[in-house]
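The structure's right below; bear with me while I get my questions together.
Here we show just some of the chains, and they stay where they sit in the whole.
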Amino acid sequence: KAHLSLMGNLVLRQQQEIKQLRADLQAAGSNTNGVLLWKIPNFKTKLAEAKQKSMELVSVPFHAGDNGYKLAASVFINGNGSGEGKYLSLYIKILQGEYDNLLEWPFQLPITFTIFDQCSILEKRVNVIESFLPDTTWKHFQKPSKDQEPMGFGYPKFVSHETLFTRNYIKDDTVFIKVNVDTATLLGP
Amino acid sequence: KAHLSLMGNLVLRQQQEIKQLRADLQAAGSNTNGVLLWKIPNFKTKLAEAKQKSMELVSVPFHAGDNGYKLAASVFINGNGSGEGKYLSLYIKILQGEYDNLLEWPFQLPITFTIFDQCSILEKRVNVIESFLPDTTWKHFQKPSKDQEPMGFGYPKFVSHETLFTRNYIKDDTVFIKVNVDTATLLGP
């Protein structure tokens, strides 16, 4: 009986460890070059769900620069705010990172969002692209703290559903979103 | 009894998860710069086994380009086809990848295979090297599909056993194979 209980404890601890490993793995696998390529499969099912109930999808974290800023993208495929119901909304969030004390704040690297036209002939693609330079007076770009949830900054009306269902933005029921943080001006630690 | 059974289920599920984590880890660890360096230890034992029964060794998958093509190398150390019994055969396979819908097809990046002479004096090494440019009319380089096993393309007679046992191609019973995919011309997504 005691043996059984001990083993039970062990199994539970292993479950925790596996969970942590999975999280670490995502972090290790994530690029540090400031580029996130985000694959969203089962898009139509997710859109139907989001029409029932507002739903935010958050990407795996990624890094801009070696030991740099930690970020994540956020998408509301049925839109939120001014885009609700008719647009896909797309945002960036600055997350608390391991190396924040070494980095420059506020965050001020240029960011580009892309949704790919997955046409098999590359020359014929018409991607949806938007770029912006962070306004460093905004709260979204200050050094993250424990006490505050990261706030998304971006485009409530990134692309309309009407447009999204044209061309090859959705292919094999999958959408690809790229977030590109321009680290060229980054003076890394 | 019920408790025991539940725990049994949990342990089995953890085993699955560990297996998946290991696979993910290999993928995360694999370079995306188009270079595979493949270490094959216990070479002589493997060769003896292959002489008994034809045996293909397949490398871990690797990627050419960030979010690029997914490939693997394949080696028959006792040869296959025209190389059987007297040569080491070496091939590349284009695997189904996460980002295939964003990439250009057929695959047309130049590929170089190397087997290293592990002489401790770098200047004296005589590596075995072969390069080729994919012939885009071949089936091997078309966009991979679920319905078709990837086919290896390469050299049935990459290096003869006679040569392989000279110099330092085998050192500490280990052979190193490098596959280099030239991504310089790659217009990544």
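Labels A and B are assigned to the chains in the order they are written; within every chain, residues are numbered from 1.
One rule holds in what follows: contacts are C-beta pairs under 8 Å (C-beta built on N, C-alpha and C of every residue); 3 or more make two chains touch, one makes a residue touch a chain.
Fair warning: this is a prediction, and the values are worked out from it, not measured in the lab.
Novice: Once every copy is counted, not just the 2 shown, what does the total come to?
Specialist: Per the structure file, the complete homomer consists of 3 copies.
In the analysis below, only the chains that are shown with their structure count from here on.
Novice: Hey, how far is the Cα centre of chain A from the one of chain B, in Å?
Specialist: About 32 Å separates the centre of chain A from that of chain B.
Novice: Any idea which chain A residues touch chain B in the complex?
Specialist: 4, 7-8, 11, 14-15, 18, 21-22, 25, 28-29, 31, 33, 35, 37, 39, 116, 118, 120, 122, 171-172, 174, 176, 178
Novice: Please give the residue numbers of chain B that touch chain A in the complex, ascending.
Specialist: 3-4, 7, 10-11, 14, 17-18, 21, 24-25, 27-29, 32, 66-67, 98-99, 101-102, 104-105, 187, 189
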